[in-house]
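Every protein chain except one is present and positioned as in the full complex.
In order of appearance the chains are A and B, and numbering begins at 1 in each one.
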Amino acid sequence: MSALAAALRKEALIQWRSRAQLLAVYLFGAASLLLFSFAIGPDSAALRQHSAGFLWLALLLSSTLSLAESFGHEMENRAFEGLLLLGAGPRSLYYGKALSNWAQLSLVGIGLVPVMVVLYDAGTPRIPSLVAVIVLGTSGLSAPGTLYAAMTAQARARQTLLPLLLFPLVVPVLLASVKASSLVILGDPMGQMGSWILLLVAFDLIHWSLCGLLFGRVVED
Amino acid sequence: MSTPALAVDAAGLCRRYGRRWALVDVSLQAPPGCVVMVTGRNGSGKSTLLRILSTAIRPDRGTARVAGFDVRRQTDAVRRRVALLSHHSYLYEALTALENLEVAARFVGVPAGREALEERLAAVNLADRADDPVSTFSAGMRKRLSLARTLLRDSAVVMLDEPYGQLDPPGFRLVDRIVGSLRDRGVAVLVATHLLERGASLADLGVILEAGRLVWSGPAAELPSRARLDPDGEGGA
Partner (left out) sequence: MSLPAAPFPAEDRTLFWPYALAALGLALLLWGSSWGLFVAPAESYMGDVQRIMYVHVPTAWNALLALTFAFGCALAFLVRGSWRWDARLEAAMEVGTVLSALLCMQGAIWAKPTWGVWWDWDPRLTTTAVMVFAFAGILTLRRFVDDPVKRAVWSAVATVIAYVDVPIVYFSVKWWNSLHQHQSSPETVSKAFHWPLRINAFGILFLMSGMIALRARLADLRRQGEMAPPLPEPGTVALGGAR
């Protein structure tokens, strides 16, 4: 447990020192939302209808940036190996990193909500529900994303490999998050939110445990 | 817990990188409190040997027990008793010197308070740069910080891979002092370097690697005469 605490503290330190990077990822997400609106055209009704989809696409694209960067610090001077050699278990390092990535992505997602509300006329009184969906969805992106980021940080062509490996895997997260967000924004007359939230929770549980289990194999020689 | 008879007990270590065997059939034994100098040309396998003994990589063949534990099967136990100063600094560029030590100290379980860490920085002459980010450090300063990081824990075996690299003469003396005090405390020290004269006066045991094979081992005092690292230079037989 103390190893996890040490890992979290390390992540907090690094995140704080490189907070400009968080801002850059957020700006990228916001820019993506703007670009998507250009792709659709100034049809307010259509924009509102698909606002959830665009939000999650923007988040997905932003995640590749922040996930890849999260291991940049670790690989520069092989700091990660240094921690492993101190006796820090790979599992604590994984969960520390995954939790930190989750927090970062959630912040970006929540920050993008006002942008979405403005650009897509996607206002809704049920903001807490939207935040909950964002938190659950980014959790699903973060767990496998952290594992694959660790992998691709050590391989060549890492910029292309990470999204290539991650995107097919997180299709359920995308589907469920978009659907659930849509229901929050546009209304949920038939009460379908429950099943989508359940899907997200199931995905999160499975991947947070599976990826934590397998992480050691990925980073050890 | 009784101290193990040998701090390092390696036999027949082999390791491959791609098509090349970096280490072939290397055996090494060192009791506690012994300083071993490992020397050889670039690419002779010195780093590979240290990395295997510190469990950074696994041997393809052979066995090794370090601080009484098997490097393959008891990796965690070895890691908790061994420290490696590597070519890579293991530092976070974005963090300050103090923060880098703090991160490591928390994982190792030693006091991570500001005072305790400032003391350690002072021991390597970095006290005045405690709050500067590592990204602003010169190569020599990084080396000294890495050295401080290596010494955070009381290890049974300390391995230094080219500790003199990037350091200035005061830095050299710092390393010598550190090795001496480690030896006095009964810690086994492995030093990989090609500074022959320095190592020979410091070490008890000398080992020469060539093309991944161990070609000589014996008293360190005989090293300068045995090692012909620069046959075309002034080093004589």
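As a working rule, contacts are C-beta pairs under 8 Å (C-beta built on N, C-alpha and C of every residue); 3 or more make two chains touch, one makes a residue touch a chain.
None of the values given here were measured: they were computed from a predicted structure.
Enquirer: Contact with the hidden chain only, please: which chain A residues?
Expert: Those residues of chain A that touch the unshown chain are 144, 147-148, 151-152, 154-157, 161, 164-165, 167-169, 171-172, 175-176, 179, 195-196, 199, 202-203, 206-207, 210-211, 214, 217-218, 221.
Enquirer: Write the list of chain B residues that the hidden chain touches.
Expert: Interface residues of chain B facing the absent chain: 12, 14, 16, 18-21, 24-25, 58, 60-61, 72.
Operating definition for what follows: only the chains that are shown with their structure count from here on.
Enquirer: Where the centres are mean C-alpha positions, what is the separation of chain A from chain B, in Å?
Expert: 39
Enquirer: Tell me, which parts of chain B touch chain A in their complex?
Expert: Those residues of chain B that touch chain A are 54-58, 76, 79-80, 82, 84, 86, 88-95, 99, 102-104, 106-109, 133, 149, 153.
Enquirer: Name, in rising order, each residue of chain A that touches chain B in their complex.
Expert: Chain A reaches chain B through residues 2-3, 5-7, 9-10, 13-14, 17-18, 73, 76-79, 81-89, 221.
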